[in-house]
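The complex appears here without one of its protein chains, the remainder shown in place.
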Amino acid sequence: MILHILTKAPDSSAAAQMQQAVGAQDSVLLIEEAVTAALAPAWEAWEQCPSRIFLLLEDLKSRGLASIAAEHQLPTLEMDGFVALTEQYTKTVTWY
Amino acid sequence: MILHILTKAPDSSAAAQMQQAVGAQDSVLLIEEAVTAALAPAWEAWEQCPSRIFLLLEDLKSRGLASIAAEHQLPTLEMDGFVALTEQYTKTVTWY
Amino acid sequence: MMQYGLLVMGAPYSSPAPHSALRFAHAVLARGHQLAGVFFYHDGVHNASSLMAPPQDELNMHDAWAELHQQHAVPLDVCIAAALRRGLMNESEAQRHGKQAYNLSPPFELTGLGQLLELQQRADRLITFA
Amino acid sequence: MMQYGLLVMGAPYSSPAPHSALRFAHAVLARGHQLAGVFFYHDGVHNASSLMAPPQDELNMHDAWAELHQQHAVPLDVCIAAALRRGLMNESEAQRHGKQAYNLSPPFELTGLGQLLELQQRADRLITFA
Amino acid sequence: MATPNALLVIIRHAPHNSSWLREGLDAALVAAAFGQPVHLLFMGQGILALLKEQGSGAAGQKATLPTIDMLEMYDIEKLWVTEEALKGMHLTTDALVEGVTLLAEQQVPGLLQQHSNILSF
Partner (left out) sequence: MATPNALLVIIRHAPHNSSWLREGLDAALVAAAFGQPVHLLFMGQGILALLKEQGSGAAGQKATLPTIDMLEMYDIEKLWVTEEALKGMHLTTDALVEGVTLLAEQQVPGLLQQHSNILSF
């Protein structure tokens, strides 16, 4: 079980590579530029990993995307929740 | 008339933005990572700007793509030809 | 309680990675874990520059890392090969290269890549920020 | 004969932009044009670091630009705000910021962004490498 | 719309990811301070710079919204965004700061032609 951390936009090659690598038990955390996925409801990863994609709230807030994420009921985490997630997964891979 | 210089791969957001900005009289020069377009015959820009896309030969060579570009009969330029191209266009825009 | 290692590969002001890493580091400690070390590689070596002088209303990332070291004794290791290429060196490297100045000093330490692999082995978690 | 200006916004070893810009600069001169100036902005300011020490079989980009200046008197202007953030400063800025060392010296000159806009106005062509 | 010596600054990078946005806006402000007519075109992620709800970064990253607000004071009145890009991000002008002008994607090449100087960030 792996936690995948994506830092680039959903239309980036980093995102495409991550999508190839995500296994059925893995989870995904979107940070930095990746939180713009809140603006991309058609992103295939939403289908690929339903209920296992999280967004970092402070990165949403600083970009003015927190209310859009809330509207779409996307699961968000504080930095503390990010650490908690890494506690559960022995391995993390960052896609940047 | 503008010379557009693309430095990123054809599937990058820089390339997508350039494709929006290219006018009917403009030309395109592919340098650095953009020369990997030689591996992407389906790239829409080939249709969009037929006969006005050039590739920098030394960047093709260093990446091992010169013979593939030659096979596809893609127009290449040496660095001297790059300068010559900028002589003809009063404006250049770099997409990176 | 777990041991965490961080790998930082982005430069301050050019990449958000150092900011994310620093916030993560404090959250790791706040949850009662230990930080076994931070390794700076690729453009991340710029975090160690003692000459950075951002505007006063921006965070000085060098000072923020140094503070993390002071408060929690976190080792701050910088890849020497990546650093020298990019213009980061400590006093002894400056002497070796015949330079008049240096811009890297403790708590940042120049070290080899082996240190990163050792950190990955030793830590329960290695998180990359890039 | 035309006047060319170059805007360089990538760091050596992290971006190919400085390599492309340097090769382009030599080709411009070889075709009989003049180089009105090179302006370093964003991560391009790292080109000016006098402390870079790449392996001997790699080009030292600082020295390559300095050579271009020596041979053709090309002004090498570095954006001061972008430089200070990233840990690049000359002797007088080091004094002003209370630093013991500096890593930027002539032929590289710290200057304001106005110099870039002036270069764009003055040159027949401004080519960006980033 | 065309001004002989006008500078078009193309903004393609979002806040908080890098200093591209900040340094691009700085170039626009300095040109305007020098009396040059300056217009801005926001493309791709650059559009995020115009979101009115954005804040400052968590760890001392400066907010860019105050800089966007300064543009008007410097007589930088044209902030262009294409309708298609906005639609692609599922955004409307309601989410953006005041003073944004929409144009159709097919007008972008013409916009570039009309400016004698262009800088892309």
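Of note:
As written, the chains take the letters A, B, C, D and E, and residue 1 is the first residue of each chain.
By definition in this document, contacts are C-beta pairs under 8 Å (C-beta built on N, C-alpha and C of every residue); 3 or more make two chains touch, one makes a residue touch a chain.
Please read these numbers as outputs of a predicted model, since none were measured by experiment.
Within the full complex, the chain left out of the display contacts the shown chains A, B, C, D.
Within the full complex, the residue among B:Gln48, B:Ser67 or B:Thr90 touching the omitted chain is B:Ser67.
Contacts to the hidden chain, counted on chain A, fall at residues 1-2, 13-14, 16-17, 20-24, 26, 91, 93-96. On the side of chain B, touch with the chain left out of the figure occurs at residues 9, 32-33, 36, 39-41, 58-59, 61-68, 79.
Although one chain is hidden here, its contacts on chain C can still be listed: residues 7, 41-42, 81-82, 85, 112-114, 116-117, 120-121, 126, 128.
Keep this in mind: only the chains that are shown with their structure count from here on.
Farthest chain from chain C (centres taken as the mean of C-alpha atoms): B. The copies chain C and chain D differ by a rotation of 180 degrees on their C-alpha atoms, rounded to the nearest 5.
The geometric centre of chain A is 25 Å away from that of chain C, both derived from CA atoms. If you average the Cα atoms of chain C and of chain D, the two centres end up 27 Å apart.
Taking each chain's centre as the average of its CA atoms, chain A and chain D sit 38 Å apart. For chain B, the set of residues that touch two or more other chains comprises 13, 90, 93-94, 96. The multi-chain contact residues of chain E, meaning those touching 2 or more other chains, are 16-17, 19, 45, 57-58, 61, 117, 120.
Pairs of chains that satisfy the touch definition comprise A-B, A-C, A-E, B-D, B-E, C-D, C-E, D-E.
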